[in-house]
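And then chain A:
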Amino acid sequence: MKARRLRTLMVREVRATLRDPFTVISLIAVPLVALLAFSSILATNVEHMRLGVHDASRSALSRRLLSDVAASGAFDPSPYATREALEAALVAGEISAALVLPPDLQDALAQRAGAAPPEVQVLYDGAETVLAGNADAFLRSILAASGARISVRELSSRATRLGELRSPAARAGVDVVTQALFNPQLLGRPFMVAGTFGFVLSFVTVLITAVSIVNERLSGTFDQLQLTPATTVEILLGKLLPLGAVFSLDVLLMVVVAGLVLGVWPAGSVLFFLLVATVYVSMSLSLGLIFSATSATAAEAVQKTVLFSVPLVQLSGFAFPIRNMPMPVQWLAELLPATHFIRVARAIYLRGAGPFELWSELLFLGAFGAALIALAVRTLERRT
Partner candidate 1 sequence: MERLRHFATNVLAMAYREGSVMRHDKAFIAAVAVQPIVMLLLFGGALSNEPANVPWAVLDQSQSAGARRLVEEIGATGYFLAPQRVASYEDGRALLARGAAVALVVIPHDFQRDTFRSRPQIQLLLDGADPLTAARIGGTIGQVARKFDPDLRSVAARSADRPAVANGSAGLQTRPRFWFNPTLRDRNFFLAALGGMLLTNLCFSVSSIGLVGERESGTYEATLALPTSPLEIVLGKLLPYVGVCYVVLVIAIVGAGTLFGVWPKGSWLAIGVLTLPFVFASLSVGVLISTLVHTSAQAVFLTVFVILPSVVLSGVMFPYQLMPHGVRAIGAILPLRWYQIGLRSLVLRGGDFGDVWVPLVALCLQFTVLMALVRWRMKPRLG
Partner candidate 2 sequence: MSAAPTLAGAAPEIDLAQLVKRYGRKHALEGVDLQLTGAQLVGVVGPDGAGKTTLLRAIAGLLEVEAQRANVLGFDLRGDVRALKAQVGYVPQLFALNRELSVIENLRFTGKLHRIATAVFERRAEELLARTALAPFADRPTGALSGGMKQKLAVANALLPEPALLVLDECTAGVDVVARAEIAALLAARRGETLVLLSTSYLDEAASCDRLVYLDAGRVLATGTPAELRAQVRVELYRAWAAAPRAIAAAARALPYVVAVRTSGRYARVEVAAERSPGAARVIADLAALAGVRVVELRPLDMETTLLALARSGARA
């Protein structure tokens, strides 16, 4: 293998890649759009959720309660005159949650001693599971806090002793002091940003590689190159190395954009992350090579890649945690390199993990990568 010849081929490849506007757009726009879109879709909080309110009590107390709910910023309460109207709005999906304040709210809270506390009914649109789950936790904590404050005021204005007030609550339940490590506000953003690397490198890059090689073959430039002294391996390396370099640059671009635009930097070492990503890029290249070798046209290569990659991304834990899947599906997921890369990316981005914590994942990635490259080389040998 001659270094000069290889360099000539690589320069030619970089030129050809950069000349095709479609490839350039896919290389820059697709990863960035994926980054921006995915980073915003997962949320554990609730903001400005439409909350229907039927206030049958119409008391000073209920108004105070509602203003507390509104003040949180999580909910935008809108009043409904009747319970029927409220329920209809829930069915139509106009509101995602509803709060029903009973007519005897004020009285129930006033006649405190020994009686059951007033009951506030909350209806959720269970059709929106994530939303309802998030909203439930939020609304309950707001109501609990507000209710407690109100009852303190109500009762202390009646000159009741504080000890009496606390007694019903004090004996029940255990307080939980919660602290989330690595991501104190439980933001979805860093989680999804780290996963997006896995998505882009398991899908977009495979696609571009496959299409680029098939197009080369179709346009006959491969055959022409075969007539020059370059060997098949040289020709392919001349194609793959620049593509790999471009993809690695793509990762760097994504890291920078995620950091500057979305404010998400890796908690761990950027260099370590880039290194792992580059190793993973070599697997995309091998996969792309395999797809291209078995496809007659570019469209076929794209279709194959899509058919293969979409379930791969779905099962890799990119959006849905693997541990929530049935056992056989989990075993399948563990066999996918994307699963392990996404796990590593998240560990580096969120937990700041280094090579020592991740050695088993890295080992798997390395072994799988070697196997894939070997398979790609064999596919080629059979073809030539």
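Per the selection procedure, all candidates are chains of the complex that A comes from, given by their letters.
Operating definition for what follows: a contact is a pair of C-beta atoms (placed from the backbone, for glycine too) under 8 Å apart; a residue touches a chain by one contact, two chains touch by 3 or more; residues count from 1.
For clarity, every value in this text was computed on a predicted model and none was experimentally measured.
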- Looking at the complex, which candidate is in contact with chain A: 1 or 2? 1
- Query: Any idea which chain A residues touch candidate 1 in the complex?
  - Reply: 22, 26, 30, 33-34, 37-38, 40-47, 49, 65, 88, 90-93, 96, 109, 114, 116-134, 136-137, 139-140, 143-144, 146-152, 166, 168-188, 191, 207, 211, 214-215, 297-299, 301-303, 306, 311, 314-315, 319-321, 323-326, 329, 343, 346-347, 350-351, 353, 357
